[in-house]
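Apart from one protein chain that is not included, each protein chain of the complex appears where it belongs.
On to chain A.
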């Protein structure tokens, strides 16, 4: 009786220790998250003013207006390009019974998990070298390739959710395939696909590595001139933090930019989550 009680005690204690350990590591994660968010607000808020949005980056500080516009342009263009090709490829994969679909799915997975710096180098070798210079086009194409496999996957997954009888009913009424796809299948699962696109958009709007080799950066205003080097937020942060040898003013501006970028990504994430819940 003694031994069984002590054994029971021991098992209870082990269980309690495991519970505490799990609680501890979860707490550690939340503390890290809190520390990062705190630092973003603490270092980013003091510099936040209207000037950040209206003036361009200068050697002496200035604002982030040109970088914000450039980032928005390239992110939107990249998302658009990636979405058009990705939705087409995704619907082919969902409909196809071809034996090649396995290969294409595999290639898409490879692309999905390729480090983003590699995509940047690829576009450097493919677009920047032949065209003779860094450009907004190259940056947008690099971002499009990063979002592409994400759109493919969400489009295929979503289209597979459309029940076969729904589509068959439409075919039986004599509707052609393209009509069924565009006005029945897509319409049913559009919120799900848009969720995937928004998450991809959030991911590419924070990407820095591929832009080093494609759009580079400039501290001039570039009003949507995609054939030139294009200012953008992530590269501006990178350069403010590394090239200037700790000019405190530029570091503070970089934190403000980081705060704006993270806020935008969080908003995209929240919107996509809402959308996913309603669908």
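Methods note: contacts are C-beta pairs under 8 Å (C-beta built on N, C-alpha and C of every residue); 3 or more make two chains touch, one makes a residue touch a chain; residues count from 1.
FYI, contacts and distances are computed from a predicted model.
With the options "Proton-conducting membrane transporter", "Cytochrome d ubiquinol oxidase subunit II", "Heavy metal translocating P-type ATPase" or "Phosphate transport system permease protein" in hand, the undepicted chain maps to the protein name "Phosphate transport system permease protein" (source: UniProt).
Listed residues A:96, A:131, A:166 or A:227: the one in touch with the omitted chain is A:96.
Contact with the omitted chain, checked across A:41, A:226 or A:241, is made by A:241.
Of the candidate positions A:48, A:117, A:226 or A:275, contact with the hidden chain is made by A:117. The chain not displayed touches chain A at residues 11-12, 14-15, 18-19, 21-26, 28-30, 32-33, 35-36, 39-40, 43, 85-86, 88-89, 91-93, 95-99, 101, 103-104, 107-111, 113-119, 121-122, 124-126, 129, 145, 148-149, 152, 176-179, 181, 202, 205-209, 212-213, 216, 234, 237-238, 241-242, 251, 254-255, 258, 261-262, 265-266, 269, 273.
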